[in-house]
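Only a single protein chain was left out; the remaining protein chains are all shown in position.
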């Protein structure tokens, strides 16, 4: 992956700048956000992303691969929150 | 992955909003649920998912990739439950 | 992955309902079982699985991907058993 | 992955039935063994494996995927040996 | 992967030679840097990378795979920083 023309500083990569969330549900939402924003950092052109949306969103293999990214991000967030153990 | 039109808040991403389960079997079921719901968050259109079902469910490579997602989710859930050690 | 018609409750996802095994060899066998059963949960139709068997079993890329699932499951089981350290 | 006709009990999945090795080099060799044997458990037919050998061994994508399996197995073995720290 | 003609010593693989960052946002940026630089180490020819850029940046599957690399690097960086827990 070559960086785009310049690392797109403007994309906030970690909303809230923390991995700590109150609940697993919030942690899961954060995992999705990290994954979405990764793509936006790598491909900052919204039009390119819009062209890609119908392609991957209707491709089971891509949906599964995207779920793998979410699962990996969630593993990190869950560990960060000590698995929201009481 | 660009988010769908709006992050589908209505999909509950973590049923029960906890990673803690009584047994490995329940933990495994939760891992499947997290994986299923990831796809539903990324592609909220049930019709699109229904079209995809026969494609991936009869494609060994997709079944294996889906199993990889479950394995990754389960690793997180198992750690959360301290591997259900007595 | 949309769930099959209904999550196939009948498939026992974690044989013995424990991740604890006496030896690494047993732990490895359990990792294979978890991986096999994942596919059976996602695709409960035995005929579909039988059709897929000769496809993936003679496809090096699929065999390697399946080995990746086993490696990921085994990582979880090994951690659960504290790596069977004496 | 449907299991082959019967889980091939005869394949020893973890040579020596331990993850503990004296050195990283031995641990790395064990990681390769676990990966090789995974394929042999999933596809016990030597002739099928021999047919696949020239395919994957000359396919960079398959070689890279196989390296990923080794890296994942090694992560488990390294953790088991506490990274061979003095 | 055979190494390029010679491991390109000149590419700094870990900017700042540390995994420790002040915040998750900085940690995330480092994860992107590690991923970008991996590609530059494996393929040191800028022209080849420039040719590849429009290919992967408009290919949802490649964008997702790249996000997987970032997620894996971030998991390491987050653990290094003890998840930036207060």
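So that you can tell them apart, the chains are marked A, B, C, D and E in the order they are listed, and the count of residues begins at 1 in each.
Heads up, the rule we're going with is that contacts are C-beta pairs under 8 Å (C-beta built on N, C-alpha and C of every residue); 3 or more make two chains touch, one makes a residue touch a chain.
Everything numeric in this text was worked out from a predicted model, so none of it was measured.
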Missing-partner contacts on subunit E, residue numbers: 1-4, 7, 12-14, 17-20, 34-35, 38-39, 41-43, 45, 48, 51-53, 55-56, 59, 61-62, 65-66, 68-69, 72-73, 75-76, 79-80
Residue numbers in subunit D that touch the chain omitted from display: 23-25, 27-29, 32-33, 35-36, 39-40, 46, 49-50, 52-53, 56-61, 63-72, 74-75, 78-79, 83-85
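FYI, only the chains that are shown with their structure count from here on.
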Chain centre separation (subunit A, subunit E; CA means) in Å: 15
Subunit D-subunit E separation of Cα centroids, rounded to whole Å: 27
Averaged-CA centre spacing for the pair subunit D and subunit A, given as whole angstrom: 31
Contacts with 2+ other chains: residues of subunit C: 1, 35, 39, 52-53, 56, 59, 61, 65-66, 68-69, 72, 75, 79
